[in-house]
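Omission of a single protein chain aside, the complex is shown with its protein chains in their original locations.
On to subunit A.
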Amino acid sequence: MRYSYQRRTCAIARAKMFPKGTKRKFSDSREEPVAGGEDVNQSSLAAVRMLSSYSLQRQSLLDMSLIKLQLCHMLVEPNLCRSVLIANTVRQIQEEMTQDGTWQIMTQALSAANAAAQCSADRLVATEVLCRQTEAAQGEQVPKPFPVVGSEGCPAEEVLEEEEEAAAAEVGMTMSTVSPQAPTSYLPGTFGMDPCWEEEETGEDDDDDDEEEEEDSEECGSGSEGEERERDSLVEDTRTAEQVFGTFEIKNPAPSPDPALEELFSDVDASYYDLDTVLTGMQSVPKMGPYDLLESLSSHGPSPLSSSTSCRSDLNELDHIMEIIVGS
């Protein structure tokens, strides 16, 4: 059932990105080995489907929100109110998903996908690599990797995300474009884009269309998501990377440096402007996509790791300098 959920999620998200008519297949969902020895209770199939529908809507909303937070070649400062509201929505979804255990499954799938996939060029527009670091270790048990995910030849999706950050905006830092060699990660929704998925999918399930239409309606209460609870209850991921607002920098090609400005910032560590240096200074972990970033949205409390703290304190310092310059 876990696999079925993932397939549906990715397929729905994929259907949103591609024109209709792309076929999706669900018929082999029952044949896949189910982890943990869970059995699908045939009598509760209907209930499970309803829960899946809610989960799908929620997932779709999450995907949509993350895409909205993505910035590409922004000319004008984005609307802070809109960004805050979207980020709050994402946080809310993530909290709920963490509570019912869906979150862990998704992030596990991501790690498995990262491990299996090759890193190569992007398909979607690459914007920024996250200026952050994460703890690689996950203390909890690792579930079986999903069979479908583990194929080779799937183009890696380098979907990166940034969030306009007012503090960073104040600082006025611009980051250089990420180099293609940067490790990549997947959006779960992008699984469907992989040719390996396309090969397998032939039939189309009518249920999908119903669920897509349902997405427009208000989400119903989640109720007890017994399906997800049946899975291994994973310990919540304790990654403590920086949260959305502290993490992202505004991406813009830096204008040719003004000598006066250069002088002004001469004592600022220029490595800030070199994304690679920043990344190297951190633990080398596979870069993660927006979903991993979401981890940080839930953790308001935990203190960030030391280098990210220094990152932030320098940001505050630059912030302070900027305020003096601006005279506010």
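To be clear about the criterion, a contact is a pair of C-beta atoms (placed from the backbone, for glycine too) under 8 Å apart; a residue touches a chain by one contact, two chains touch by 3 or more; residues count from 1.
We take it that contacts and distances are computed from a predicted model.
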Name of the absent chain as recorded in UniProt (options "Pyruvate dehydrogenase E1 component subunit beta", "Pleckstrin homology domain-containing family J member 1", "Serine/threonine-protein phosphatase 2A 55 kDa regulatory subunit B" or "Vacuolar protein sorting-associated protein 16 homolog"): "Serine/threonine-protein phosphatase 2A 55 kDa regulatory subunit B"
Residue in contact with the excluded chain [from A:Val48, A:Leu66 or A:Ile93]: A:Ile93
Candidate in contact with the missing chain, chosen from A:Leu45, A:Leu85 or A:Ala115: A:Leu85
Contact set of subunit A toward the excluded chain (per top definition): 57-58, 61, 64, 68, 74-77, 79-82, 84-85, 87-89, 92-93, 165-167, 169-170, 172, 174, 215-219, 221, 242-247, 250, 252-255, 258, 261, 300, 312, 322-323, 325-328
